[in-house]
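Removed: one protein chain of the complex. Kept in place: all other protein chains.
Chain IDs A and B follow the sequence of writing; residue 1 opens each chain.
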Amino acid sequence: MIADKAPDPKPTKPRRGPTTRRRVVQAITPWAFLALPLGLLILLTYLPAFNLIRYSFTDWDGIDPEQNWVGLANYRRMATDPTLYRVLLVSLFYLVGAVAQIAIALYFATILSFKVFAKNLFKGILFFPYLINGVAVGYVFLYLFRKDGTLDTTLAFFGLQDPPLWLGDPKLINASLAGTSVWRFTGMNFVLFLGAIQSIPGDLYEAAELDGANSWRRFWHIILPGVRRVVTLSFILAISGALAVFEIPYVMTGGGNGSKTFAIQAVEMAFVHRKVGLASAMALVLLGMVLAVTWIQRRFFPDERAELT
Amino acid sequence: MRIKMQAAAAIGALACLVLSGCGGGASDSPATSGGPSASGGGDVAAEAPAGELKVLTHRTDLDQDGTLQGYADQFMAKYPEVTKVEFESITAYDDDVPLRLSTGDFGDVLSIPNGVTNDQLAQFFEPIGSKADLSAKYRFLDSFAVGEQVYGLAQGGIATGVVYNKKVFADAGVTTAPTSYDDFLAALEAVKANTDAVPLYTNYKDGWPLGDLQRNMGVAKGNANAKNDMTGDDAPWAEGGDAYWLDSLLYDAVDRGLTEADPTTTNWEESKTLLGSGQVATLVLQSWAISQMQTAAVDAGASADDIGFLPVPSAVAGKSYAAVLGDRYYAVNAKSANKVTAKAWVEFMIEESGYDAKEGFVSTLKSAPLPSNLSALSDLGTELFEPTAAPAGEEGLFDAIDTAAEIGFSSAPYRQALVDKARQHTAKADAFGELNAKWAAGRAAAG
Partner (left out) sequence: MKPILRLSAKAAKYVSLLVAAVVCVGPLTVVLFASLKTKQEYATTGPLDPPADWLNFANFGTAFTNGQMMRGFVNTAIILAVSLTGAIFVGTLAAYALDRFAFKGKKLVYGAFLLASLIPSVLMQVATFHIIYGLGLFNTRGAAIVLFMGTDVIAIYIFLQFMASIPISLDEAAMIDGASRWTIYWRIVLPLLRPAIATAVIIKGIAIYNEFYIPFLYMPSRDLGVISTSLYRFKGPYGAQWEVIAAGTILVILPTLVLFLFLQRHIYRGLVAGAVK
């Protein structure tokens, strides 16, 4: 029976035995289908997560077979040591980058949803960076940012001599890395926005055309409301993404020169300082922050769902 | 080297006590220790090496270019019963291998990864023998020994120092080898003023050369006991202390703008070419680097004779020192099913492979002469010393304090952070004061 869609037809002969069996079978069937997916989910996500929680109450070094229970010590440390949170400032760069990324993506999505020469080519070019392997992106941008690299040479071509050290200057490094992140992920937002704009009914535009609305007003009154949901969603994802940023700074600079993020700090705590217990607590605190952002979003924008990254 | 042998014999009797004491203290060890310790050496003679062997190595380069396979072929020629030697070379060796230790899945023989503390050795590795027995034949037994029990044999030994390009020094007008701290910094200043070369290259991005600087601990003042002293000191970075001198060279050079402009895009392979071709004047590395730098110089169209080796700048007038210590160590997996072959491999690598000579290592064998690449040091009258082992029962103390302090004395991030501070011209006293505070807190927590 399609239980949740169709009403369960009354059995013609309400005899006890088969009905019970049927009920049992009915109750078990969905779980039979879920056994494999749920089994894997529990095994690969929840069991490790549970272990992570367990580690966070120990002083485990990640090597020793023995783990000493230390109670709340790691959490007390998280609550009392503000230096552990200083690296969160780095996330601000990625957050600003994400805002720029959304703005850029929205601009080009708007432009490309109308008649443009070589539309599909531009669309493909803008999107393609998103598909590139992360390690490859790292190398491409190391090549770009190094001294006398692509960026310096390009600036010199325009007459700008004496360029700064894009990764070597502690004031610039996070901006450079956030820029890399923008380059890599704008295409993703762009395609999402484009999809949303294209699902706006065409007759709205026609009506606006008749009213003589200019492009700005068309954008403001038709497009923006049409993509509001997905833009809001992107913002939420940007915040949790900025909190958990890891791959780009890890591959490109290893967290050096002030580019250390909260996630890198936790990994360092586990692998350099051999404090897996504390690192686990840090991971859980980070998870807590991400969940809090998601919860706030659900509370204030209940019709939009931030489900995926 | 000399004094320690007697010391080792003297504490021989104590060792068993200490060992069992350790086991009890760490509470969990009985399952892993105990059994194998006594019998270890005896089996080797009884059985001939045979079967398959898996070796974990940090030398990805030698794996890739087939050098290791060459050793394996020699080994199998010697022991025809051995059917296969498989290598697993690991890029992020010190990140990945510690994770695997508690699983037991780390080959039959491995290079001991950083991060393992001495009180954990017995849990993972097979004892190789007693110090008293092995010391007749081998050097560098202290680093991975607990009491009398040795768990690791050095793959080769190295001397601390500075590799430099003689031509660049000549061009800069530096005519006498700068062995004192002040002369060395003056030489770097001269390089900066008179040439286009980078005076000192940090290799910041790759990181491990910065981590390896910890090997210079005590060298500036010739203190063989420096690391042990540090465990009893609340302010090792206070002016004049061993840790102070250790990190001052890096800090001062960076602070005075004597290092590469952009540390974040440095590259190890590139640094060899840069030194060889005279674009870099000095690199603080150990003697193993000399041969690689010479090769790079030739590849860059220069001469191998351009590469020289200096002792680490000294803080004692008229003297200079170099520590001679084991590089990486071999260990045998306690859970290996083929320990006989594993031990034979370790012996073969140390005694017959020629690996140490190829790398310019000080041989682990006492009978072997010092390598020619250290002649530069003897010409300068540099005194060589081997760092003293931690006193019995305190083998894990340094690491315990270091972990509790969250400094990471032999890690890259610690000295990368120092470079970051020096580049922003934070006062050295402040930067070092912070380290002192952390170390003191670590001592309080771990002591």
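Basically, a residue touches a chain if its C-beta (ideal position, glycine included) is under 8 Å from a C-beta of that chain, and two chains touch if they have at least 3 such contacts.
Computed from a predicted model, the values in this text were never measured in an experiment.
Among the chains on display, the ones the left-out chain touches in the entire complex are A, B. Residue-wise, the contact with the chain that is not shown comes from A:Leu41, picked out of A:Leu41, A:Ala103 or A:Leu160.
The chain not shown here is touched by just one of A:Ala175, A:Leu224 or A:Val251, and that residue is A:Val251.
In the full complex, chain A makes contact with the omitted chain through residues 1-6, 27, 29-31, 33-34, 36-38, 40-41, 43-49, 51-52, 55, 62, 104, 107-108, 111, 116-117, 120, 122, 124-129, 131-136, 139-141, 143-144, 148-150, 153-154, 157, 183, 187-188, 191-192, 194-196, 214-215, 229-230, 233, 240, 244, 246-247, 251, 263, 266-267, 270, 276, 279-280, 282-283, 286-287, 290-291, 294, 305, 307-309. Along chain B, the points of touch with the absent chain fall at residues 60-61, 63-64, 88-92, 96, 99-100, 103, 105, 267-270, 272-273.
Operating definition for what follows: only the chains that are shown with their structure count from here on.
Distance between chain A and chain B, defined via averaged C-alpha coordinates, is recorded as 41 Å. Listed in rising order, the residues of chain A touching chain B in the complex are 61-66, 142, 145-147, 165, 167-168, 170, 173, 253-258, 268-269, 271-275. Listing the residues of chain B that touch chain A in their complex gives 26-28, 32, 95, 98-99, 101-102, 115-117, 120, 123, 204-205, 207, 261-265, 403, 406, 408, 411-413, 416, 420, 423-424.
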